[in-house]
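All protein chains of the complex are present and in place, except for one that has been dropped.
So that you can tell them apart, the chains are marked A and B in the order they are listed, and the count of residues begins at 1 in each.
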Amino acid sequence: MTYATNEPHLVVCVKVVPKPEEVRVDPQSRRLDRAGARSEINPPDLNAVEFALQIKDRFGGKVSILSMGPPFFEPYLRICLAMGADHVYLLSDRLFGGADTLATTYTLAQAVRRLEPVDLVLCGEESSDGATGQVPPGLAEWLGYQQITLVNDIEMDMSRRTVRGRRERQGGYEILEVPLPAVISVKTGCNEPRFWDYRLKPWAFAPERVTVWSASDMDVDPEFIGLAGSPTQVVGLEQAPSRERKRIMLSGSPQEVAQQLAARLREVLPLVP
Amino acid sequence: MTQVEHLTVDDARWDTLFERTRGAVALCYQCGVCTALCPWGQVREGKPLSVRSLLRRAQLGVPDDHEDIWLCTACAQCESLCPRGVPVAEVFQSLRGMAWEERRVPKGLPSVLWSIYWNNNPWSQPPSHRSRWAKGLEVPRFDPSEHEVLYYVGCTAAYDRRAQKVARALVKLFQAAGVRFGTLGDEEPCCGDAAKSLGYTPYFEEIVQNAAQVFAQNGVRRLVATSPHCFDTFRNYAPRYQADFEAEHYTQFLDRCLSEGRLRFSREVPLRVTFHDPCFLGRRNDEYEAPRRILDAIPGLERVEMARSRQDALCCGGGGGRMWMETSAGERFANLRVQDALATGVQVLVTACPFCIACFEESVKAVGAPNLRVMDVAELAAMAIE
Partner (left out) sequence: MATSLYGASEAQDVICVFLEREGDTLQRVSLELLSKGRELADEVGWKLAGLLLGYYRMLPLMGQAFEVGADEIWVAEHPLLKTFTVEAYTSAAFQVIMNRKPSIFLCGATPNGRDLAGRLAVKLRTGLTADCTDLRMREGGILVGEVTGFGGGVLALIKTPQHRPQMATVRPGVFPLKPPRTERVSRAVEIISVTLDEAQVRTRVVEQVVGRGADITQSPVVVVGGRGIQGRFDLLRQLAELLGGEVGATRPPVDSGQIERERQVGQTGVVCRPKVAIVCGASGAFQFTVGIQHADTVIAINTDPEAPIFETADYGVVGDALQIVPALIEALRNSRVAVTSG
């Protein structure tokens, strides 16, 4: 066995999202107004990048950042390079636009195929814009990879070619092991992403660090990408009620207040008796 | 038997440190005044922060993964009497900088830098909420053709509910003095003090340069800052990056308003108070008198000094990035400082820094002194106007 086979190729799926509190629904057009919103790397994705870099610290190998989105994602994705990742692949094409989970996972999977051999694909738990958490299993299905979702700790064994993930369960935890290649989704906040390294920054911003693939650069079936490949349709958008704290004061005897609190808890917690 | 510690000397490390401190670290001749003066000696019996030996190790290029490098609060107590003029806090920051490069950083600190990066503040607060502190007040957006001065609120006064009261008091005072001022609202840049204190200097430089640029684009020639930390950054570091504006702490600005007769205190504030010099206003920027003159101009207010004040004032413990690190219960300078204040028998411990307020308010509760109030100079001054 050569040393090189022990060096994993890790792919991290990263998305750039608008800061949630700055997104508005235009009351007239009923469309999403994210023009004024600042963007950031989807915070859970940074937890996934950190895990990939920890694996790289230990085993060496290569960390590829994979993202699908408009060209403005690019400078954000380069921050992952300044954290220690090796290369960015940005899937950018108008034809990819309007993709739902099915089309997104298909497109990402086709890119992963192109990047193979791949040992591990890491994703954040969910994106703050869509918040569905359905990309990791969908991706695993397209690729025929194993999956472990919502892990807060991972351990790779490159000689046995397995990965173990610990995930919290109601009142405890479990450790699952699957053979590589696998898709892992990482629980939000389970590690502290390292800050970007100023020494890597100039390197990270060199043009050749980012490869942009359009649909024609990839082996994709046009029927499966973008709006065309998306079975779901958005039929309406509304601004949700304000997320400001309600600041409602409850009053009464301890027993009365307790009844009111119990009722509130039942509203927000499914498991409360 | 004597235990001998084996140390590895690393010339490259020494070279780096020498370069980053512009040679200053070489000045130390190991007299030990710094260790004797360091406030950590007052809270850590038997295991003070040995500034002297840390400097010696640094001079030898001994790799230092010592947790002690994160203790320094940058209070400048040691620097004030160092016979060789060693900028000790800067040496500590350089050592921290090396720790960042070697990824030996206490938990929680990368998140502080990320917060500045994504949120433009070190407190993980949404950037779009930055100007909420001013809700209900008339605070215009800065316009160079109309305004004489930019009020630089700063991250802590913008988001910390306690410190917001100081910012609101200041607005009241500016209005009373007829000051033509504006703020940059949500666009106000972070000063980068946290990044500097935590030793991530290259990023700090980026932040200050960016801030200077934002000020230039907005035609800012003069700014007044709430926090001595922001003030220190803008006064002492921004000029290194071709910044073309003047920075003042608000106590200096109000003091001038008083002397020029723009601001007048007419209401009695019958309180007995003592003033605590924030390190970044006093020792770091030599401003001891402006806050005292403001307090002394308030009718009915009686001011007394604590046993150690001005150059000798004890640090609150919040500088040097310590606001973002945990200090164990028995080791907080602020507890001692509250005792200092209690010894004078005052009703109010006054200061002029949001970090000092946070530390003191916590310590007032910890030492069980519910009758001692912690206030900002601006809050007392605002009580004195109609």
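Everything below uses one rule, namely that contacts are C-beta pairs under 8 Å (C-beta built on N, C-alpha and C of every residue); 3 or more make two chains touch, one makes a residue touch a chain.
Keep in mind the model is a prediction, meaning the values are calculated, not measured.
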item	value
Contacts of the hidden chain among displayed chains	A, B
Sole contact to the chain not displayed, among A:18, A:69 or A:84	A:18
Positions on chain A contacted by the hidden chain, ascending	18, 20-21, 23, 25, 32, 100-102, 105-106, 128-138, 140-142, 146-150, 152, 164, 167-179, 187-190, 221, 223-224, 228-240, 243, 245-251, 254-255, 257-262, 264-266, 268-273
Those residues of chain B which, in the complete complex, touch the missing chain	108, 123-125, 159-163, 323-326, 328-329, 358, 361-362, 365-366
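In this text, only the chains that are shown with their structure count from here on.
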item	value
In the complex, chain A residues that touch chain B	19, 21-22, 38, 40, 46, 192-199
Complex interface listing, chain B residues touching chain A	100-101, 103, 107-108, 110-111, 113-114, 117-118, 126-129, 200, 202-203
